[in-house]
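Omission of a single protein chain aside, the complex is shown with its protein chains in their original locations.
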Amino acid sequence: MTPETDQAVEHGTVVNEMGQDDSPELAGLYEDFESAHLIPLWTQIDDLMPMHPRPKAVPHVWRWSALYPLAQRAGDLVPVGRGGERRAIALANPGLPGRAYTTPTLWTAIQYLGPKETAPEHRHSQNAFRFVVEGEGVWTVVDGDPVRMSRGDFLLTPGWHFHGHHNETDQPMAWIDGLDIPFSHYADVGFFEFGSDRVTDDATPNFSRSERLWGHPGLRPLSGLQNTVSSPIGAYRWEHTDAALTEQLLLEDEGRPATVEQGHAAVRYVNPTTGGDVMPTIRAEFHRLRAGTATPARREVGSCVFQVFEGRGHVVLEGTEHSLDKGDLFVVPSWVSWSLRAETPFDLFRFSDAPIMERLHFNRTHLEGAPQ
Amino acid sequence: MTPETDQAVEHGTVVNEMGQDDSPELAGLYEDFESAHLIPLWTQIDDLMPMHPRPKAVPHVWRWSALYPLAQRAGDLVPVGRGGERRAIALANPGLPGRAYTTPTLWTAIQYLGPKETAPEHRHSQNAFRFVVEGEGVWTVVDGDPVRMSRGDFLLTPGWHFHGHHNETDQPMAWIDGLDIPFSHYADVGFFEFGSDRVTDDATPNFSRSERLWGHPGLRPLSGLQNTVSSPIGAYRWEHTDAALTEQLLLEDEGRPATVEQGHAAVRYVNPTTGGDVMPTIRAEFHRLRAGTATPARREVGSCVFQVFEGRGHVVLEGTEHSLDKGDLFVVPSWVSWSLRAETPFDLFRFSDAPIMERLHFNRTHLEGAPQ
Amino acid sequence: MTPETDQAVEHGTVVNEMGQDDSPELAGLYEDFESAHLIPLWTQIDDLMPMHPRPKAVPHVWRWSALYPLAQRAGDLVPVGRGGERRAIALANPGLPGRAYTTPTLWTAIQYLGPKETAPEHRHSQNAFRFVVEGEGVWTVVDGDPVRMSRGDFLLTPGWHFHGHHNETDQPMAWIDGLDIPFSHYADVGFFEFGSDRVTDDATPNFSRSERLWGHPGLRPLSGLQNTVSSPIGAYRWEHTDAALTEQLLLEDEGRPATVEQGHAAVRYVNPTTGGDVMPTIRAEFHRLRAGTATPARREVGSCVFQVFEGRGHVVLEGTEHSLDKGDLFVVPSWVSWSLRAETPFDLFRFSDAPIMERLHFNRTHLEGAPQ
Partner (left out) sequence: MTPETDQAVEHGTVVNEMGQDDSPELAGLYEDFESAHLIPLWTQIDDLMPMHPRPKAVPHVWRWSALYPLAQRAGDLVPVGRGGERRAIALANPGLPGRAYTTPTLWTAIQYLGPKETAPEHRHSQNAFRFVVEGEGVWTVVDGDPVRMSRGDFLLTPGWHFHGHHNETDQPMAWIDGLDIPFSHYADVGFFEFGSDRVTDDATPNFSRSERLWGHPGLRPLSGLQNTVSSPIGAYRWEHTDAALTEQLLLEDEGRPATVEQGHAAVRYVNPTTGGDVMPTIRAEFHRLRAGTATPARREVGSCVFQVFEGRGHVVLEGTEHSLDKGDLFVVPSWVSWSLRAETPFDLFRFSDAPIMERLHFNRTHLEGAPQ
C-alpha cells in the first residue's frame, strides 16, 4: 500500500505537462474557464496542496517594551466607546498584511483602559480571553458577573456572552486579549450585538460568582450538572496556576512523574464540566521552565502565540534565535519549528488553535530527530 | 442580562469617535503602529466583526450544460498526469477571485478522465469525495481497494488515504469532486504525498472490499470494532439512496413520520462506526422533493453546494430565483437565504462544511418568519 | 508498585486469625453485630471478594429437541393472555435454582404462539429481543409497527416500547426471547405497563416501518438525527446477516483482513445512530465458522448465551466438551473458559451482557496461553 514516493519532492519539481503548451486552443480554453468562473486544479495545485503546511504567516516577536508605550499613547489620543468598542491594538502578522491577524485563526491584542474608563458591553460569536501580564484595577463584567483582573490571571469571555470592562482606579491598566476573530471572519460565522453602554454591574468583588460556584477542585455544583460548550469559570487565578506549577517541579525533585519533560512544568486551563479545552476554538496553557532547561524543537499543525510572564530566555523559530524578556510575545505559525531555552526560571503563557485542529482531525506533531 | 440593543444597528451607524480626528499626533501613532506590525481594532471592527455573517463569497449557479463541454475540451487539450495530478476544473466563487474556492471552506470541481486514462495515485490531508451525476466506467482505487463509479454513487477518499482513478472503457467519464482544500489551505494544515503512477490494483469489481465488509445495514464486522475518524465505506450506491428516499415518501403517504417536511425526503451519508458525518469537515446529503414542493427560506451558518441529480426546479438565493436543470450546481455562502421549489420530482445532492461549524459550535439556523 | 503476590493464593489459604477464636466475648460481639444488622467483612471476604469471578451459575446446554416439544405441550395446555402475558418458558441455570435466570443478568426463553393466537401488548423497562431459529407467520408489533418474524431474523423490543405478538397463520411458531430480566429484578429497576389486549395494528407487511426508514446501509434519515439509546431498527434480516458473513469468508479467501480469526466470520448487530450495541444492556452477534475451525479457549468477564442456528459442532466449557446441533442453546457464565469447534459449516447466534461490563469498566478477557 505504501508507494515509492520521495517526501522531499515538491509538485513543482515533477514534470508537469498538464496545460503547459501555448497553443491558441489552450489559451481559448483558459479564457472560457475564466468567464465561466472556473479554475483548473493543475495551475494551482503547487500552492493549494503543498507537501507540508507552508504558511504565509511568519514567525515574529513583539516587544512588550514597545507595545506598552504605544498603548499608552493610544490611551491619550483615542477615546474608548461605542462603535470602536475597545482600545485594543492587535498584533498583525507581517506575512498577512492588511488585516489584524496574528495567525489565520488567532487575533491577539494589547488592550488599554485609562483611569475610570469603561469599555461598553457587547457580545459576539467570537470566543475571547484576557491574560494579565501586569497591573490590576479593572473588572470585566461577563453576563453581569464582575470579574477582577490581576497579574497572572487568565479570564474567559466565551462566544455570545455579554461583557464590558471598567477601570475603578486612578491608574491605567493594560492586558492581552486573544480571540478567534480571523477564523470567524474567514469562515463567515460571526454575529455581534451591542449591550449596555455602562457595565451592568459596577461592583468590585474579589471573586466572581462563577469562581465562587465553580472554583473548588473536583467539586461540581448540583445546580450545574449540564455540560457547557465553554468553561463556566470566569477567572483562573494566578495563585492556583503558580501553585500547580510549583508542585509539579517539587514532585519532579522527588523523582515522581509530574512534568511534561525534565525541567518543564505545564498546565492546561480546562472546562471543569468536561475536562477539555476552555473554549471550542482556543486552547490556553501555562508553561514553566527551570533555568537552563531547553525544549526539543518541534513542529505542530496549527498556530500559537506565547507571552513571557516572568524571566528571561530564548526561542528558536525555524532556526532563528530570539531573546525574550517579560511581556514579550511571539507567534508560531503552523508547522514552524520552535524550541525554548530558559536563562532564568522562565514562565510563559501560551494559547493556540489546537482545539480546531483536533476536532477536525488535522493535528500532527513532529519532534526534531524523530522520523516524520 | 439582556441589554437594550437594536439588532439592526450596524457598527458603522454608531457614532465612532475612536481615532477619528486628524491630528498629527494621531497620524504619528498610526505610523508607529504600522512599523511595529500593529493594527488597532477600532479601524477594522466593522469589517472583522459584523452584526451577522457578511460573506465575500456570493451565491452562484454553474450550468452542467456549460461545464461538461469545457471539461471535454480540457480532455482533448490537457494530458492528465503526475504534477498536475488531476484533470479537475474547479468552481471559483466570483466573490473570491484568484483562488479556486467555491466557498472559504469548500472546493468543488468537475473531473474528467478520457478513455483508458489514469489519474496517478497520491494522498493528502484534505478530505475528498466524488459524486457521479452521469456516466460510468471509472474505478477509483482507495488504499488499494478498487471502487466502481456509477451514476448516483457517492464515493469517499478521506484524508491521507492513497487514491488514483482509471478509466477502463473507451468512453470518457466526468464527475464532481468535493474537498476541503480552501479550509486546509487557509488554516495551513495540508500534507501531500505522491504514490504509484499507475493504480495499485486495476481490477474492476462490481463492489469494493469496503462495501463488502461494511455495506450491510445495522451489522458491524467484529474485525472492525475500532471507530474510525471517517467512514470506512468507500461507495454509497445509488440503489440504496434511491430506495431510502422512495420509502420516506411512501411512509409519508401512509401518514407516518419519515420526511423532513411535507414532500421533502432526505438522507445523510454517515460513518457507520459512529452514526456521524462521513468525514470530519464535510457533510453530504441527498434530498428529494415531490413535484410542487417548496421549502421554507432558511439561513445557516456555514456554506454548502448543491447539484441537481434529476428533475427541474428553482432555487431562490437571497431573493433571486434561478431555474435549475440536471447537473446544475449552485453555492450557498454562509447566512445566505435559500429555498427550493420543485417543478418535477426533484433530486439534489448536497454537501457542506456543517461538521466544522458544529464541532466548533458556530452553527446557527434561521427559518424565515421565525424570530431570530 | 507490583507487590510480591501469588495470584493462585486464595483468601482461604492465608492464615486468617481475624475473629477466629471462640471466646465468649467474641461470641457476644457477633451476636450484637447481628442484632444491629451488621456483618463483619472478615467472615465473608472469601465469598464476597474472590480472587477471580466464581459464578454460582454453571455452564449448561439445553437441547432444541427437548425444548420444542415441551413448548408444544404448553401450547396445548396453557392459554396465552393478559396476566401471564407470554407463553415463554425460560432456561433456568441449574446453579441459580428457584428463579428463571439463565445468568445473573440474562433471561432466555422459548416463546410459543399457536395458530391465530395473540400475546397482548405491554411495555416494560426491561430490554428484549427475539431470535428466530425456525418458522414464520408471527408479526411482533412494536409501538404500533408490525414486524415480520422469519428464520434467521433478529428483532428488537428495547425498554419501554409497547409490543405484542400475533400469529396470522394456521401453524404454531416458536422463537427465542432474550431479556435483562435478572439484572432488572436484582437491581430493582423495572417498570411495567399493560397495553392493548389485541395488537394495535394487525397488518402483516413484509417490512416494518422501522426497516423502511433505517435499513439502508450508511444512510440516516434527516428526520432521525437525534441519537437513540437503543437501535431504531426493529428487525435485522437474515439475508443481510448471511450476506455479511459470506463476504467476510470470501474476503478471507482473497487474502484480505475481514474475519476475527482464521475461518471465523462474525458480525455485531448495532444501533445505526451510534455504531454501538443495539441496547444498553445486551450485545448480540452472529458467528460463522468454517467446517474444521476451532477457536482458542478464552475467558471473559460477563455472561453469554449461544444458540446454534445451523450446522454441527462442539463447545468445550471449562474443559467439558458438548456436542451441538441446530437449535441447541448453551450458557457461558462469567470467566468460564469456552471454545468452539465446527464439524460442518457452523452458524451461531450469541448474546451477552457485555455492554453492562464495558460501560461499568469491569470487562476483561483472557486468552488461553496468554499471560493473565
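For reference, chains read A, B and C in written order, and residue numbers begin at 1 within each chain.
Convention: a residue touches a chain if its C-beta (ideal position, glycine included) is under 8 Å from a C-beta of that chain, and two chains touch if they have at least 3 such contacts.
Keep in mind that what you see is a predicted model, and the values were worked out from it rather than measured.
Undergrad: Relative to the complete complex, which of the depicted chains are touched by the chain excluded from display?
TA: A, C
Undergrad: Just to verify: which one of A:274, A:323, A:344 or A:365 makes contact with the chain not shown?
TA: Of these options, the touching residue for the absent chain is A:274.
Undergrad: Of A:24, A:98 or A:217, which one is in contact with the hidden chain?
TA: A:217
Undergrad: With the full complex in mind, choose from C:55, C:276 or C:327 the residue touching the hidden chain.
TA: The one listed residue touching the chain not shown is C:55.
Undergrad: Identify the residue among C:39, C:291 or C:367 that touches the chain left out of the display.
TA: C:39
Undergrad: Please identify, in ascending order, the residues of subunit A that touch the omitted chain?
TA: Touching the missing chain: residues 209, 212-223, 225, 227, 231, 233, 236, 240-241, 243-244, 247-248, 250-251, 256-260, 266-275, 285.
Undergrad: By the contact criterion defined above, which parts of subunit C meet the unshown chain? Give residue numbers in ascending order.
TA: With respect to the unshown chain, the touching residues of subunit C are 1, 3-7, 9, 11, 14-19, 23, 25-26, 29, 32-33, 36-45, 47-55, 57, 60, 62, 66-67, 70, 73-74, 77-94, 99-100, 104-105, 107, 109, 121, 124-126, 143-144, 159, 162, 181, 183-196, 200, 229, 280-281, 301-303, 333-335, 353, 355-357, 359-362, 364.
Note that in this section only the chains that are shown with their structure count from here on.
Undergrad: What is the identifier of the chain with the smallest separation between its Cα mean and the overall Cα mean?
TA: Taking the mean of all protein C-alpha atoms as reference, the closest chain is B.
Undergrad: Where the CA atoms of subunit A average out and where those of subunit C average out, how many Å apart are those spots?
TA: From the centre of subunit A to the centre of subunit C is 52 Å.
Undergrad: Residues of subunit A that touch two or more other chains: which are they?
TA: none
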